[in-house]
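Inspection log for the structure reproduced underneath, given as structure tokens.
In this view, the complex is presented without one of its protein chains, the others remaining in place.
Let's look at subunit A:
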Amino acid sequence: MIAIKIKKEQQIQQNAVNNQDITQTGAWKRALSDQQEFNDAFPPDLKNLRIYFPDNKNILYFEVEVRPDHSFWAGGLIVFTVSISLDYPMTPPKVLCKKKIFHPNIDLEGKVCLNILREDWRPVSSLKDVIFGLQMLFTQLTNPTDPLNKEAAELMLKDQAQFAQVVKSTMKGGSYNGVLFEKIA
């Protein structure tokens, strides 16, 4: 399900890239300037964060790999796909979590609830802010009071120790309440 969605996004991007004038669009120019900004902010040797362009000719689609530490998800590798529409920066980039994860703010289809990706997006926000936000989703920004995954949120509020245990076992590819998770740790 998530894979199909990501493929579709990639296809839309690919079509746009085949269009010869794409490098002249505002979205492309802005993404290029954002890229320079995050290269300065996130040196490539950071061990907790990596940004990866599957198609190095297309700067409008990339993946963010987060390895949280000091968090419930410590030891896991969480991958997000980020795709930028030609309307960027008037609309925020679309972000999906590539693998199923037990998190109050990420649903089982990979949708991510992060303020900057929705109501708090402003056209002066940049990809650096998005990447920071994704990283903080596993620390300060974990928010069980505004959940996308209600089950995870309720458990986190009710019993932190059990929540920690479920996160740990689901990251190893275990299942919870009949849902099978993918191995990310």
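By definition in this document, a residue touches a chain if its C-beta (ideal position, glycine included) is under 8 Å from a C-beta of that chain, and two chains touch if they have at least 3 such contacts; residues count from 1.
In this text, contacts and distances are computed from a predicted model.
Participant: Given that one chain of this complex has been left out, which of "AP-1 complex subunit gamma", "Anaphase-promoting complex subunit 11", "DNA replication complex GINS protein PSF1" or "Glutamyl-tRNA(Gln) amidotransferase subunit A, mitochondrial" is its protein name according to UniProt?
Facilitator: Result for the unshown chain: "Anaphase-promoting complex subunit 11".
Participant: Using the touch definition from the top, which of A:29, A:118, A:158 or A:183 touches the missing chain?
Facilitator: Of the listed residues, the one touching the omitted chain is A:29.
Participant: Which of these, A:7, A:122, A:150 or A:183, touches the one chain of the complex that we don't see?
Facilitator: A:122
Participant: Can you list where subunit A touches the absent chain?
Facilitator: 24-27, 29-30, 33-34, 89-91, 122-124
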